[in-house]
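My structure is below; once you've seen it, I'll send some questions.
Here is chain A:
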Amino acid sequence: MIALLGRDMRLAVRAGGGFGLGLAFFLIVVTLVPFGVGPQSALLARIAPGILWLGALLACLLSLDRIFALDWEDGSLDLLATSPLPLEAAVSIKALAHWLTSAVPLIVAAPLFALLLSLPQAGYVPLVASLALGTPALGVIGTFGAALTVGLKRGGLLLSLLVLPLYVPTLIFGAEMARRGTEGLDTTTPMLMLAGISFGVIAVLPFASAAVLRVNLR
Partner candidate 1 sequence: MASIWRYANPRKFIETTDRVLPWVSTAALAALVAGLAWGFFFTPDDYRQGSTVKIIYLHVPAALMAINIWIMMLVASLVWIVRRHHVSALAARAAAPVGAVMTVIALVTGAIWGQPMWGTWWAWDPRLTSFLILFLFYLGYMALWAAIENDDTAADLTSVLCLVGSVFALLSRYAVNFWNQGLHQGASLSLDKEEHVADVFYYPLLLCIAGFVLLFIALVFLRTQTEIRARRMRALQARERLG
Partner candidate 2 sequence: MMMPELGKYAGAVLSSYAVAIGLIVALIVVSVLRARRVKRDLEEVENRGRGNGTH
């Protein structure tokens, strides 16, 4: 298990800078928004929590197909499936590695990006908290999507299509929690929902992912 985690992290770091790149993508999405929407900081501040959540979601999404596709292409997945490691564990570990390499850097850097979008001071803590609570769900759901599409040649777009609707509840509660926090309102309900989604998903989805993966392998 630790071997797999170590290998995946190492691969992510070596394959042209795993950590930095998700971050860079997030930075770029956040930078592009004002170009599209206009530079007025009042407007930006209003949409900031939503855009930050969207940016994190997209940065996460873009790296999803790495989770299994490479292992599929070079045959490692067949070999892993015939190894002593239960596929459920392998799937969970791959989700964890993905979260560590793509989401954690985002969470750490989120305040900086919030600055660029002129998010009010009060919003920083709820934003980071909501990301920390919500991104594990994004990772696990994304792993499920990646397992579903692994056999397909360049399933990237299909993967996005399948996963994005599954992301909707997480996004709604996450952005809501960040927005309420920013406006000084009570964040308990969205926070509880977010935590509920994350834990539920972590407990259940790996089994579905492993089952789906087995089907795709045969």
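What we mean here is this: a residue touches a chain if its C-beta (ideal position, glycine included) is under 8 Å from a C-beta of that chain, and two chains touch if they have at least 3 such contacts; residues count from 1.
Selection rule, in plain terms: all candidates are chains of the complex that A comes from, given by their letters.
Model, not experiment: these values are computed from the prediction.
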Interface partner of chain A in the complex, by touch - 1 or 2:
1
Interfacial residue positions of chain A with respect to candidate 1 in the complex:
16-17, 20-21, 24, 27-28, 31, 34-35, 38-41, 44, 115-116, 118
